[in-house]
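Sharing a structure here in structure tokens format.
A protein chain is absent from this complex, but the other protein chains hold their places.
Here is subunit A:
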Amino acid sequence: MIEVEKLSKSFGRQEVLRGVDLTVEAGEIVGLLGPNGAGKTTLVNILSTLVLPDSGTARVAGFDVVTESDEVRRRISITGQSSAVDELLTADENLRMIGRLSGLSASSSRQRSAELLARFDLVDAARRRVASYSGGMRRRLDLALSLVVAKPVVFLDEPTTGLDTRSRRELWAAIRTLADDGAAVLLTTQYLEEADQLADRVALLDGGRVVASGTADDLKARIGDELSLPAPTLDDVFLALTGRN
């Protein structure tokens, strides 16, 4: 579903990505880890057609992100790291707007909005302007907006940042459901517990490359052997592999 090969991207003289290889299969959740500034958001932005790569190829749902961006856009949903909601509208108006833009009828949009407001615990705030929301409420709306219609490829850039524990657990369950329904999910996170619990595989981005990938248990076993640690956590893996230990 997502196939990335030798992808590179520089901003000016700064080489952010230097030949990234990555695949995500349908029904799979891949957690993309890496220190701040490693290029996780840049990679997600390239895959979601917001940013052009310099070289290499990336195909999403079988289409090239550079030359077939319209086809890619029909098949993806993205929750970016920074919020993408309309502050002057209410949550309900935001959801219905995205529903209409996704090709739903007015009545289906209204119905879908009601479902998602309930699911993301925003019913009480539904008719208030988003500008008055707390950070976590805004984040939940952002996530709901990405799920108005089901898409085969889902990008989530630090989706649970700023969410309370309950909302985080619920979102994990929701993401699991998406994958069980066959979506390919690429999610970035700084919470290694999240990657451990949720991701089928993790990929660790550092120095512009994927320096390790596999199931969390594989990586832990590998690092445990290398460093002779009895019970390594994903934190140990992260620190060992990003050279900050």
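FYI, a residue touches a chain if its C-beta (ideal position, glycine included) is under 8 Å from a C-beta of that chain, and two chains touch if they have at least 3 such contacts; residues count from 1.
The rule we apply is simple: contacts and distances are computed from a predicted model.
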Checklist outcome for this item: In UniProt, out of "Serine/threonine-protein kinase RsbT", "Transport permease protein", "ABC transporter ATP-binding protein" or "Quinol oxidase subunit 4", the chain dropped from the view is recorded as "Transport permease protein"
Next on the checklist: Considering the complete complex, identify which of A:A26, A:L50, A:V211 or A:L229 is in touch with the unshown chain.
Outcome noted: A:L50
Item to check | Candidates A:L95, A:L147 or A:L234 - the one touching the absent chain | outcome: A:L147
Next on the checklist: Tell me which of A:A26, A:A84 or A:V211 is the one touching the absent chain.
Outcome noted: A:A84
Next on the checklist: Touching the absent chain: which residues on subunit A qualify?
Outcome noted: 48-52, 69-71, 73-76, 78, 80, 82-89, 93, 97-98, 100-104, 108, 111-112, 115-116, 118-119, 129, 145, 147-152, 173-174, 177-178, 181
